[in-house]
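The structure under discussion appears below in the form of C-alpha cells.
Here the complex is missing one protein chain, while the rest keep their positions.
Right after this comes chain A.
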C-alpha cells in the first residue's frame, strides 16, 4: 500500500460526509453563556471562601473573657430574670414582715403583706406602677392586718438615698435616733398632728450605703385612705423591731 493510496483512501473516506449545520452565532452565544456561568461560579466561590474565612477568624479577633465566652462591652443579661428575682425578694421580705408582726402582736389577725418593686399605691389591687421614675422608691407596699377595731395596714417603703433624720423629725412630737448593735441607725418618730393621740408612727432604718427603709403606722388605712381610727394600730417600738429583725434581708 503506497502513500498515494493512503492519501486517496482518506479523501474517499470523507467523500460522503453528512451536511454541515454549523452556525457561528450559535457557537458564540454558547461561549458567552459558558463565560457568564463561569464568572457566576467564581463569584459564588469567592463569596463562600470569604464567609468561611471571616467566620473562622472572627472569634479569634474578638476579646475573650476568662470563661472563653465572647466578651461584650457589658454583660448581656435580660431584664426579665433580674425583675423576677427582685420581685421574689420583695415578696419574701413582705412574708417575713407579716410573720414577725404576727409573732409580736398576737392580737392581730389576717396578717399579710404585698411588697413590690417601685411605687405601689392604692387598694385594690396594689399594682406597682408600670413606668418607673427616678424619684420612685426601690420597693414599697403594705402589711395588712386586722385588729379588734378592723382591717388596716402599715406602709413600707425602701429608698436608695434616704432622707436625713431632721426631715423625718419635722412636726414630730417625739423623734430620736436609736443606734443599733450592728452600727445602723434607726430613727423613731411619732406625730400627733394637733390631736391628743398619735396619728402616725414611723421608724426609719438607714444603712451605711444610703439605703433606707421606712415602716409607718397610721390612724387610717394607708392602703385605702379610709378606716379612720383614734390612734395607730402598731406602736413605733414594734416598727423598729420589725426593721431590726435579723431574719429579714433588707438590702
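By our rule, contacts are C-beta pairs under 8 Å (C-beta built on N, C-alpha and C of every residue); 3 or more make two chains touch, one makes a residue touch a chain; residues count from 1.
The rule we apply is simple: contacts and distances are computed from a predicted model.
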Q.
Can you match the unshown chain of the complex to its UniProt protein name from these: "Phosphoribosylformylglycinamidine synthase subunit PurS", "ABC transporter ATP-binding protein", "RNA polymerase sigma-70 factor, sigma-E family" or "Quinol oxidase subunit 4"?
A. "RNA polymerase sigma-70 factor, sigma-E family"
Q | Residues of chain A (touch criterion as defined above) contacting the omitted chain | A | 1-3, 5-18, 20, 22, 24-25, 27-28, 30-31, 34-35
